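The other protein chains are all here in position, but one chain of the complex has been omitted.
All chains are identified by letter, namely A and B, in their written order; residue positions are counted from 1 within each chain.
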Amino acid sequence: MIYKFNFRKDVQYIVVAAVVIFFAFVPLFGSTYTLTLSSTIMMYIVMSLSWSMFSGPTGYISLASGAFVGLGFYASGFLSSSLPLPMLMLVGGLVSFALAAIIGAVTLRLRGVYFTIFTFCLVELVKAVMTWYEIMIVRKRGLNVRNFGTDTAFYAMLVMVAITLIVVVVIKQSRFGMALTGIGESEDAASHIGIHTTRTKVFGFAISAFLMGTVGAVRATMLHHIDPGSSFNMMFSFLPVLMCVFGGMKTFLGPIIGAAVFAILQYSLITEMPQIYMIIFGAIMILAILFMPTGIVGVYERVINRIKKGKSKKGGTDDANA
Amino acid sequence: MPMLEATGISKAFGGLAAVSKVDISVNEGEILGLIGPNGAGKTTLFNLISGAIQMDSGTAVFEGKRISGMKPYQICRLGIGRSFQAAKNFDGMPVHQNVLMGALFGKKGQSAANASKIVDEVLDFVNLNELRDKMVHDIPLASQKRLEVARALATRPKLLLLDEMMAGLNPSEVGEAMELVTKIRDSGITIIMIEHVMKAIMKICDRIVVLHHGAKIAEGAPQEIAANKTVIEVYLGEC
Partner (left out) sequence: MSTVVNIVIYGVIMGGVYGLIAMGLTLQYGVGKILNVSHGEFLMLSAMTSCTLVKAGLHPLLSFLICLPAAFIIGFIINITIYRYLRKVSKDEATFESNAMLMSFGLYFILANIGLKIWGTLSKSYQYYSYPVKILGATIAVNRLIILAIAIIFIVAFFIFLNKTRIGKSIRATSQSTTAAAMMGVKINRTMAICFGTGGLLAAAAGVLIGMALSPTAQVGLSNTVIALIVVVLGGMGSIPGAVLGGLLIGLVGQAVSFIDSSLVMVANYLMVLILLLLRPKGLLGR
């Protein structure tokens, strides 16, 4: 495919790349608070981009993110004393990939609502299995996780952000990405023009799960101790959806902006009002769905268009919307 | 040997027979018309052939290969393309990209360069070139229907199933559509078309099959069908 540089569309990629490169230097002058906050923002960026990578184009809403992040947590939990961090991330990613592939293979051949139901139940299910394992088999609740240092965790998250950004951009331009979009626009039509819809969906879902597993593995090393309740947490399922709905599900910047906004909000509010901030998030979700269906990015584009329409008084041609 | 031979096709939905023991075959180079009152099972028959739903009983054989039981993407790759009653275009993509989708996925391992060529050919063939960069919702209905056909053509089919391609078109648009269908056949593609626009069916079809309540009630050349008493009753009864 011929690639033409379109300033308006592509400047966003350049800006994001620049920000990523800038962040590589933050550990040199940032405080621990800044580093941990940034690590959280980056983790959430990976989660929201991975979520939107599959659920955005296809319309199959996954509520299973908590299961995949949690599996990443436990990959570190089980293996942090014997493996280096990159291996922990790989294990966390692969286990999540496998689980997603299995669940996907069964539920993605059915209507979307079944997929949503099973992903929703998956978090509780994995939590139940892990709890059973800890109570019955090892008789010890929770696991201690080795800490590799704030700087290391920060860079691990940064690398995952870079990888996720690349994956998202590559997929978007690729045949695979077009197939995902086609499935979302009309699954019937997509299957009739030669797209193996089930296999495409399963693969997309599994990749998204892999990415979530990796950042889960990193996150666990920042926590010292993990247990099933905090690892397989509905919050991890809820946040990516909230961030994408708020930011704009089908855009590139939307999930990134959403991730930053809610990571910072959560950080500011979690100590003062632990339950209330979640209530606020829930309310924002509802309001965003009702009043900002295309997300913040969509609102911004509409404002820009209105300004442009105001400027072109001669009634000249509008740019095609990006 | 007929290009497509379907025998004893049956499908029931919750006790109601949508298609009962239908035999249908089409020879290479034919334009076969499929008509019948609403609810006769025509679209269901298409769905059974294209693999969208599985038949309860019966077999379908395409160019010697048994296709009953295959998934839609496999049947498409073998060479059967289709359009839908309510045009299922990819609304979020511009016209040329819709056709590109068909070109890219229609055959296994299609290269991007080849696909691009196919897009240009097909857009030219169906006369949609001026609209190639427009979004689907910005083009008129007749063009949207032609776009769906174009996308199917881009998958390089040998057999094309057209489902009510002319519904909602005004008389001059119907005329253009008729020309397109004939042009498609002349380029070497066999066609089965479901239609309600009688003038079109009578004029361009080589043979016609009539369905009623899921069963085949008549089959033959247009003039025979037009004179067939049962067919006339069934249609007059409809009015």
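Points worth noting:
Note that a residue touches a chain if its C-beta (ideal position, glycine included) is under 8 Å from a C-beta of that chain, and two chains touch if they have at least 3 such contacts.
Worth saying up front: this structure is predicted, and the values here are computed from it rather than measured.
Although it is left out of the displayed model, the omitted chain contacts the following shown chains in the full complex: A.
The omitted chain makes contact with just one of the residues A:75, A:180 or A:241: A:241. Of the listed residues A:23, A:97, A:118 or A:203, the one in contact with the hidden chain in the full complex is A:118. Hidden from this view is one chain, which touches subunit A at 59, 61, 63, 103, 106-107, 110, 112-114, 116-118, 120-121, 124-125, 128-129, 131-132, 135-136, 234, 238, 241-242, 245, 275-276, 278-279, 281-286, 289-290, 293.
The rule is simple: only the chains that are shown with their structure count from here on.
Per the touch definition, subunit B reaches subunit A in the complex via residues 50, 52, 71-73, 76-77, 81-82, 84, 88-93, 97, 100-102, 104-108, 112, 133, 148, 151-152, 154-155. Only residues 1, 175, 178-179, 181-182, 185-186, 188-197, 320 of subunit A touch subunit B when the two sit together in their complex.
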